[in-house]
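All protein chains of the complex are present and in place, except for one that has been dropped.
In this document, chain identifiers A, B, C, D and E correspond to the written order of the chains, with residue numbering beginning at 1 in each.
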Amino acid sequence: MMNREDQIMQQKNVKVIRGLYVGRFQPYHLGHQEVIKKISKEVDEIIIVIGSAEESHTIKDPFTAGERVVMICNSLGDLRGKCYVIPLRNINRFAVWVAHLLSMVPKFDIVYSNNHLVTQLFEESGFEVRKSPMFDRTVMSGTRIRQMMKSGENWSHLVPREVLLEIEKVRGVERLKKIMENDI
Amino acid sequence: MMNREDQIMQQKNVKVIRGLYVGRFQPYHLGHQEVIKKISKEVDEIIIVIGSAEESHTIKDPFTAGERVVMICNSLGDLRGKCYVIPLRNINRFAVWVAHLLSMVPKFDIVYSNNHLVTQLFEESGFEVRKSPMFDRTVMSGTRIRQMMKSGENWSHLVPREVLLEIEKVRGVERLKKIMENDI
Amino acid sequence: MMNREDQIMQQKNVKVIRGLYVGRFQPYHLGHQEVIKKISKEVDEIIIVIGSAEESHTIKDPFTAGERVVMICNSLGDLRGKCYVIPLRNINRFAVWVAHLLSMVPKFDIVYSNNHLVTQLFEESGFEVRKSPMFDRTVMSGTRIRQMMKSGENWSHLVPREVLLEIEKVRGVERLKKIMENDI
Amino acid sequence: MMNREDQIMQQKNVKVIRGLYVGRFQPYHLGHQEVIKKISKEVDEIIIVIGSAEESHTIKDPFTAGERVVMICNSLGDLRGKCYVIPLRNINRFAVWVAHLLSMVPKFDIVYSNNHLVTQLFEESGFEVRKSPMFDRTVMSGTRIRQMMKSGENWSHLVPREVLLEIEKVRGVERLKKIMENDI
Amino acid sequence: MMNREDQIMQQKNVKVIRGLYVGRFQPYHLGHQEVIKKISKEVDEIIIVIGSAEESHTIKDPFTAGERVVMICNSLGDLRGKCYVIPLRNINRFAVWVAHLLSMVPKFDIVYSNNHLVTQLFEESGFEVRKSPMFDRTVMSGTRIRQMMKSGENWSHLVPREVLLEIEKVRGVERLKKIMENDI
Partner (left out) sequence: MMNREDQIMQQKNVKVIRGLYVGRFQPYHLGHQEVIKKISKEVDEIIIVIGSAEESHTIKDPFTAGERVVMICNSLGDLRGKCYVIPLRNINRFAVWVAHLLSMVPKFDIVYSNNHLVTQLFEESGFEVRKSPMFDRTVMSGTRIRQMMKSGENWSHLVPREVLLEIEKVRGVERLKKIMENDI
């Protein structure tokens, strides 16, 4: 039987590969879910960073970080055990953004992103950036779903059931409609 | 067979009870672990808030939020699926602190705390606060463990194995010793 | 004759009803004045919050908080004794905005607002929100007055005399014109 | 009869002399009240700045700015009409502090202060600083009153009746005691 | 021979005239260089303030403050010894901006600026503001150079050689192109 020291030594040699995936998730939808499923086949653990965490109650960012944490965690199912879901506030100093993120999340090996700025910043810091797996953005996009919420179209088939549930609980559609009225 | 609408309706009636537990976890130790195990018997889900998230590399707060996320998540074992582990930065305006926290975490029902200020702030906001389950603070305390790290005493039996592993990975004891030298 | 303790007890039973009215007041005009007069008939005391207090010297917010305090206080006349005039800086985190405001002003009972976001935020926090009394916004509006200042039209009949006086004292029209030149 | 233009011209020639008085007012007590009464004999209007406005729920600063606004405004009696009571948040950059204050309050002519740093900062900016009228600080001081609140001594004769009332309304003594327990 | 005290006395009587010149320098180009040369004939020393110092990696502000420091210092040649090159972060409170700047740079006598807001702010603070010497802005402008970088036109003749060198070293054109893609 291995003693404790040996177990630790052994574990230190087992390298866990972690991928990073950053989004605003306003709201979390089936496109995001698909991406995470695909990433999960390439890495051992996924760090899901909820960006713009301190934003809420705006047309672009209606949901709080807490609400988005619930949406994501409850939708992950079996994947939850291998995901870290971490809200991250914006700091509008891009030269410091990577260091800011690094201090808030577990160490990772691969960044998944299609955003050019995110890609640029991580590459300048020496990270490997892979293109995120693609989904059909003309159908699944936060912007489109928020627009459908406003106009009264049916958007419920575009999000996991648990997201629908959370949005109903917090009366999210009513909130969004109210906020959008200010714009008129 | 239930259709989707019905399922959602049903779920809305199932109330999940959530408890909140706030700490700095510098580092996460067996006392914290014990508390979380006890709380897990009273509630369905636990929100573990890592306070002072933006602090690190000080004598009082040597570890980054990311390192503390790893310590906690990896130590939770079977409980991980029912826990949310969320780093929260300090805002030194106590009148706003509860609202700050509320926006960053899932809704919760019960606060577990022995801290008088935390208790006062949540009670002024109308929350139920229960005393945290107790453990022997003369043995298990972050302050004591950090002191032992510095003086070279053995502290490894006071933390979960996964915490020991993470601290070794980031060379945490060396970091703490170095920082403490500045104080002399 | 009542002793001191009794007087206090008695006063504690006299509930003062306070209304809250939030604006940017760039500048304070007769429309605002009218609203405050109407509110003053429904409540005992009015809290007038000067929003975006740290803004000044911009096209949208030319006047400092201090200048706006003078405009309002000097125009209130007999109402001044039942008004609190309080500058409040913006914090662009709407989930925390109500708590921020609450900590800076006396407790209040009714919010007067026609702004949808303000209404939404206070209602989510459990406050009663009433529509502000209306005035003719096509005639009286800060935006229009600032536009008239720039183009040289006569706007002085749209503001209380004390506001005119303060704007002359700080040479506000010259300031606004100068700032607007940058935009060309 | 004077027309409007003439009235304004006339008013512009009437110079209102304003004094500035800065304090934390934790709580507002009879010493402060005495100072303000004396200042009111030297100037036409007084600007009372509530410093450390965003502080509350600490041993040094237990009361919110809103609570302090109530304490002061309600105690001023006949003087209220010639006072501006303005909460001001701390910015811990002394080289900018005077400009920060200037932008938040009406223009003033004389600063009343016994604080050496405040005096230094205003004098470097070219202001006239007068010593505040004195009161017996061994009897009347915020620090002493907070200490008496904690130890259960009678402090109520040291504050205006309206302050006592506000502290009872917000259960201020209980709050302070609770916060102080953390320190033990 | 003069002793030390005398030397100091003498130096105190020699008044050094300093001019202030503020820009974002994204990038530093020959128009800026020309201005600085002309100013150098009117004053003894020039303070060159790099505004928006914490901005970088955006379309409007692609270069870091550090990169801009190198561009300027290396291009100054013989003038370097009489220039102070100082990065200054934005604080979006114009009422405090002059005080913020004053605390970060040596004392100066004349402000050179063609920006209306800058002129307004310094004049309200009692400074002498002179129009900057002019250059042909339709040819030389940061905006135009950044646009040329993107479109692949030749811009290298518009900047000092040392600027070209620094931009190549940090692969600035590639950075800018990448960032601009996000906008499409």
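The working rule: a contact is a pair of C-beta atoms (placed from the backbone, for glycine too) under 8 Å apart; a residue touches a chain by one contact, two chains touch by 3 or more.
Since the model is a prediction, treat every value here as computed from it, not as a measurement.
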item: In the full complex, displayed partners of the excluded chain; value: A, B, D, E
item: Candidate in contact with the missing chain, chosen from E:Lys38, E:Arg89, E:His116 or E:Arg130; value: E:Arg89
item: Chain not shown: contacting residue from A:Val16, A:Leu79, A:Ala95 or A:Met140; value: A:Ala95
item: Contact set of chain D toward the excluded chain (per top definition); value: 93-95, 115-117, 119-121, 124
item: Residues in chain B touching the chain absent from view; value: 54-58, 64, 175, 178-179, 181-182
item: Residues of chain A in contact with the chain not shown; value: 93, 95-96, 98-100, 102-103
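Assume only the chains that are shown with their structure count from here on.
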item: Interchain centroid distance [CA atoms averaged], chain A/chain D, Å; value: 47
item: In chain E, residues with contacts to at least two other chains; value: 93, 95
item: Chain contact topology (line, ring, star, complete or other); value: other
